[in-house]
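Missing here: one protein chain of the complex. Every other protein chain is in place.
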Amino acid sequence: MRQLRRNRAAMLALGVIVLIVTACLLAPFYAHVIAHENPFASNITGTIRLNGKTVNVLQANTQGLGYGVTPIGPTWHFSNYFLGADDQGRDVFARLLYGGRSSLYIGASSAVICVAVAAIAGVAAGYFGGAVDWIVSRIFDIIWAFPVYLLAISLSVILETNGINFLFIHIEQGSLTIPILIIASVFIPYVGRPLRGIVLSLKEREFIQAAIGSGASDFHILRKEILPNVAPTIIVFFPLMVAFNMLTESALSFLGIGVQAPQASWGTIINDGLGLLYTRPLVGIMPGLMIVLTAGALNVLGDGFRDAFDPKAKLRGSI
Amino acid sequence: MSDATLNEPVLSVRDLSVTFATRQGPLRAVDGLSFDVGAKEVLGIVGESGSGKSVAMYSMLGLVRDSNVAITGSVKFEGREILGLSDRELQSVRGGDVGMIFQDPMTAMTPVYKVGWQIVEQIRAHSDMTKAQARSRAIELLGEVGIPDPKTRVDHFPHEFSGGMRQRVVIAMALSCNPKLLIADEPTTALDVTTQAQILDLMSKLQESYGSSIVIITHDMGVIAEVANRVVVMYAGRPAEIGPEIDVVRFPRHPYTWGLLGAVPRVDVKNRRLVTIPGTPVSPLDVPTGCAFGPRCQHKMAICDERPILRGGDGHVDACWLSDEQRVAIRSQATVRGVADE
Amino acid sequence: MLRFILRRFASAVVVLFTISVMVYLIFFATPGVDPAARIAGRSASPAVVEQVRIAFGLNRPLPIRYLLMMDHLFIKRDLTSYVNIGDKVVPQILAAAPVTLSLVLGAVVIWLIVGVLGGLVAAANKGKFIDPLIMFLGIAAVSVPAYWLGEVVNLITQNELHSSVFAWLPAPGWVPLTQSPGEWALHLLFPWLTLAALYAGIYARVLRAELVNALNEDYVRTARAKGLSERRILLRHALRCSLISITSLFGLDVGALVGGAALLTEVVFGLPGVGLLTYNALENLDLPVIMGTVMYGAFFIVLASAVVDVVYALLDPRVRIV
Partner (left out) sequence: MTGLMSMKRVGALLSSFAVCALGVAAITASTPAGAATGYQKQHAGGTVKLLASTAAGTLDPQVNYTLQYWQLYQATYDGLVSFQKVAGAASFDVVPDLATAMPKVTDNGKTYTFVLRKGIKFSNGKTVTVNDVLSSMQRLFKVSNPNAGSWYNVIVGGAACLTKPATCTLKGGVVVNAATNTVVFNLTAPDAEFLDQLAVPFGSILPSTAPSKDAGDTPLPGTGAYEFKSYNPNTGLVMVRNPYFKVWSAAAQPQGYPNEIDMTFGSTVESEVTAVENGQADWVFDPLPSDRLQQLSTKYASQLHVNTLTADWYLPMNTNLAPFNNLKARQALNYAIDKNAAVSLFGGKLLATPTCTILPPGFPGFVQSCLYNKGTSSTYAGPDLAKAKALVTASGTAGMKVGLVVTNDPVNEAVGQYVLSVLNSIGYKATLKPQSANIQFNYIQNTKNKVQISLTQWYQDYPAASDFLKVLLSCSQFHPGNDNSINIAGFCNKTIDAQMNQAEALELTNQTAANKIWGQVDQALMKQAPWVPLFNPKQIDFIGKRVGNYQFSRQFYMYVDQLWVK
């Protein structure tokens, strides 16, 4: 921990993350100050007061043949439409904040699920070996061999059309849970395989052998011997997975099969922005920058974690 | 080699100090170490782990790759100052005139290359032999270090050798350029007892045939007794006692050496109780200004707060304030106790 | 060795089979995809729909239909799309594969050069300013959503600046190598860079970490003690050992990309590769095409991981299979 605190880059990254997270999470409390409109309601025929003048949020083209309608650009007034409007006349800045909520929420919770499941499966496979190992490894193989985006997309296409109604599980189409589950499941092997490997090598080590020899219960060994040794890896994996999942979420949403309207995420906002790339590029660029910033910070933090928790890094001295 | 070199020491170290700048402040790994290694001489450097013995040797060959280390003093190899040489210049010294053997043969060789390749690589780094020549030399070396069927083994990978065999390969590699000086860092620590003996025999045998001097670093007095001519006992980066092997082992002067000797299971004295040194080694971060061993010394005196200099006669010196009388007194008790057991 | 290959092959087959079944089931769990109705066309009369249903064997039980589809896909190789009637799947994939290959291989070259150099330079200068700089760039590259980068690149190169700086750049699209190598490269230039950026970042970071660890290994100390030059130590010893883990990573990445993971890049730059093909097929729930492309993709990934195992064995004598 101390080591981590000493890592200036990691601390900076942590700062950035905390800032973004709080900014997004608190959005409901102050966003209305920025955007007078509800950032989820279209405001196509609306108007705003801008330094004294009343202007349309969506402005019909006046030059040439006069085809096309363009949303208002950045006003750089925090009072409203700081970053301008999207094609629905919604405040982009406010949507960035709300979108961040979903993006972070999906990224984090899918990472939790993914890492948790992967850890259990991977450790079990590595520790118990035999049939357990065979089955788990095969499942890993299959998910692994299923082209990631193809798997994610096919799942999304299906689930977004009719939601999940499996036994007692019932998830509404358009619920955030769907992308979360999809993303989580797709990346399980990426975490599970290395963990399995670590456990396998651990099992060869004397102290485990000793523990097994001394007839300690599996549970005891897993908890007291294995867990402490895989924990660092898991910790290191976590922020990276969050970043990874956020990127995937944005990719899916960008393809129109991640987060569904009226929900918004940075990915969907990029998607909205594409339609305005030539007239109002900021709409598409800003959420991208947010993703880069957040994912980047998470990666730096992950490096920090690795340096701090990965024993390997400690053992290696200067000689 | 010229005759002149025979009487002049192969390696002469004067007041060598190695200091690491750490977050917790300067760390003196080696502090004012001086000694000579004569031609064909086997010098043993002994001390607990962390006593700075390895660092001393590494530092003088530029093997300490830490950006924030300060090395002072003088190290003359065959009369040539090698401290502060550029890395490029040192490269010719390393592996050429000075061969090295490391503690753990398991990890000492690059896993992905055949042992032959690795020996050839070193030979060709220091001579203009052709690949073929170098290879036959490698095979010959492997034979010398007692590896059966070297012709085929030369094309095996390190992981295909047992620990002892692997150490032999490392030795062969170290000798491949007929070094004047062989530095062995805990060459036997990682090996089981029987192999240890074999390796030591091999080393002394080779030392005969190659006529190179050896510095052997160890924490095991047994090893010293086995091979060394002269001994440097180090504690907390400082020399505690320096002298001929016989004297130091028979008549150790420094209380720390007593401890070390006590810690050696002696086969010649029957059922002798293992004496261990009370207390733990002092942290290199806070070595006392006075006698480094003071805090652990049973015979600590007021004066020990001053740093003792190396004293003594006929090449057998130590850093301790005890007067000869006091030593005799303490020693006699020790031997009496020892005899009493017989 | 033979046993190893056989085992590998067996598990590969199992995996591929399971995937095909999964895809098949996934798509029959989907509403609004009565293939017969869609093949028959929009205002088709029930009679026609029925006739199509029989003609395409869609009235048979699921397992039979699965087998039929596999037969058409792999043995007869005349499986046709449900949406673009008469559009055979296999030729479609064969036509798309070269596009994906061109995209991926070009990117591979770029990212290997950039990534490996970056990693080496960073590791060699550990602690100097250049190391964190490279690592920062690496992280940036890893954190950028590829499709977004692509769109921004398009915006820059195709919009305002197109008349001035990028006048030399053709409109996005695909030109076969056989038609005009120059145009081919020109059209792929930015897709290459976009795709390579991410992986260059990853590889620089991974390689650097590996090298830093390797440089702390005993054998590197030995190598120094042998009096080898730092350069030789870095390249012949540290790098050579680090390459082992890099290679497995590399194999899997290339496999995945050739298998369609370059989808986003293809979509953004309108390259008619396997990724785009699959994506369009998914858009229309065009099961035969999806089945074809997914099997194609999975095949490459499975193949890649098999190849990796072998190469791994070649690179690391410790895991030689006897």
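For clarity, chains are labelled A, B and C in written order, and residue numbers in each chain start from 1.
Simple rule for what comes next: a contact is a pair of C-beta atoms (placed from the backbone, for glycine too) under 8 Å apart; a residue touches a chain by one contact, two chains touch by 3 or more.
Bear in mind that the values here come from a model prediction, so they are computed numbers and not experimental data.
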item	value
Chains on display which the left-out chain touches in the complete complex	A, C
Residue among A:Phe40, A:Phe82, A:Tyr105 or A:Phe128 touching the omitted chain	A:Phe40
Option from C:Asp71, C:Asp87, C:Asp131 or C:Asp218 whose C-beta touches the chain left out	C:Asp87
Chain not shown: contacting residue from A:Ile120, A:Ile135 or A:Ala261	A:Ala261
Candidates C:Arg60, C:Arg77, C:Lys126 or C:His162 - the one touching the absent chain	C:His162
Touching the absent chain when the full complex is considered, from C:Leu6, C:Leu62 or C:Ala171	C:Ala171
Residues of subunit C in contact with the chain not shown	31-34, 37-38, 40-48, 51-52, 55, 80-81, 83-88, 91-92, 95-96, 154, 158-159, 162, 170-174, 267-268, 270-272, 276-277, 280, 283-285
Positions on subunit A contacted by the hidden chain, ascending	40-42, 44-45, 58, 60-61, 63-70, 87-88, 160-161, 172-174, 255-256, 260-262, 271, 274-279
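Keep this in mind: only the chains that are shown with their structure count from here on.
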item	value
Cα-centroid distance, subunit A relative to subunit C, in whole angstrom	22
Distance from the mean Cα position of subunit C to that of subunit B, given in whole angstrom	55
Junction residues of subunit C - those touching two or more other chains	221
Residues of subunit B touching at least two other chains	63, 65
Subunit B residues touching subunit C - in the complex, by the definition given at the top	61, 63, 65, 67, 87-88, 90-96, 99-100, 102, 104, 107-113, 118, 121-122, 125-126, 157, 159, 170, 173-174
Interfacial residue positions of subunit C with respect to subunit B in the complex	127, 217-219, 221-230, 236-237, 240-241, 244, 315-318
Subunit A-facing residues of subunit C, complex	11, 14-16, 18-19, 22-23, 26-27, 29-32, 132, 135, 139-140, 142-149, 151-152, 154-155, 159, 213, 216, 221, 256, 259-261, 263-264, 267, 275, 278-279, 282-283, 285, 290, 293-294, 297-298, 301-302, 305
